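Every protein chain except one is present and positioned as in the full complex.
And then chain A:
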């Protein structure tokens, strides 16, 4: 266990090193920082002096080492726009993003397992076919489109009456097509402060309603993927000899499905899931933009528009760190679930 953690820590450092080199190279090549700092009237000689003073004329390696030494202490410099340490800016926006990702992850886990298992147990049932059909649509529609449709349906509301309203069935169908709207779809509302810069949407019912639409649209890509993954894995596991043997032992179907089969089904799903949580953080850029959700994604897009280079670099580093941490955690969980994996990294 300890050996595994040390090994993973080493891997993590390596990954962070590569990310930091790339991030720093961006910083070094996105235009001239002096131009951002000083006015048009400053003469070239003064600019050169400033460059020399700030160490911008040093070789790349020297500049990088200076950056890395600061980065290790979580000092990524000052944001040009906010004029405060970039880490403070990120920390202010981090909770909103993490809460959005957490809500989406919850949705994905809570829905994909029962739906995936059901459609594997009864692959021919019309409900299974329906889920499979919808999941293909879900995978193919981009997040921002899903988000816009959700806003139209549940925040603004629609009232269509394409069917003759004077007949019973026409009125019923028209009713079906009409939605009230009214769901919040802009920002976080009034989140409740927890500690420091952390404010939460989970503490009040009103806060939760703000989460609903963004969380659904963020989940809309991953949920179908996981339903299909779980279904495919489960179908395969149900063909296995150990499931047949469990049947031959007279074990009840419920125990076979939810213990014997599901535990084996979840092994590859956990692995994929770990990577996808990181991807989910990346997808927040789209979702947060559509819903004006004040998280890191929205902040990042803003930073790009305003060429706030230190903030861009910090975002890249932090997202990289989140990826590394979730992957390590997932490997730990995998080792706990799968007895054939020893956490020393050697197969038993």
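Quick note on the criterion: a residue touches a chain if its C-beta (ideal position, glycine included) is under 8 Å from a C-beta of that chain, and two chains touch if they have at least 3 such contacts; residues count from 1.
Definition applied: contacts and distances are computed from a predicted model.
Asks: Name the absent chain by its UniProt protein name; which of "ABC-type multidrug transport system, ATPase component", "Na(+)/H(+) antiporter subunit C", "ABC-type dipeptide transporter" or "Acetolactate synthase small subunit" is it?
Replies: The chain we cannot see is, by its UniProt record, "ABC-type dipeptide transporter".
Asks: Hey, which of A:66, A:129 or A:247 is the one touching the hidden chain?
Replies: A:247
Asks: Among A:20, A:105, A:201 or A:264, which one is in touch with the chain left out?
Replies: A:264
Asks: Since one chain has been left out of the picture, which residues of chain A touch it in the full complex?
Replies: The list for chain A reads 239-242, 244-253, 255, 259-260, 263-264, 267, 337-340, 348.
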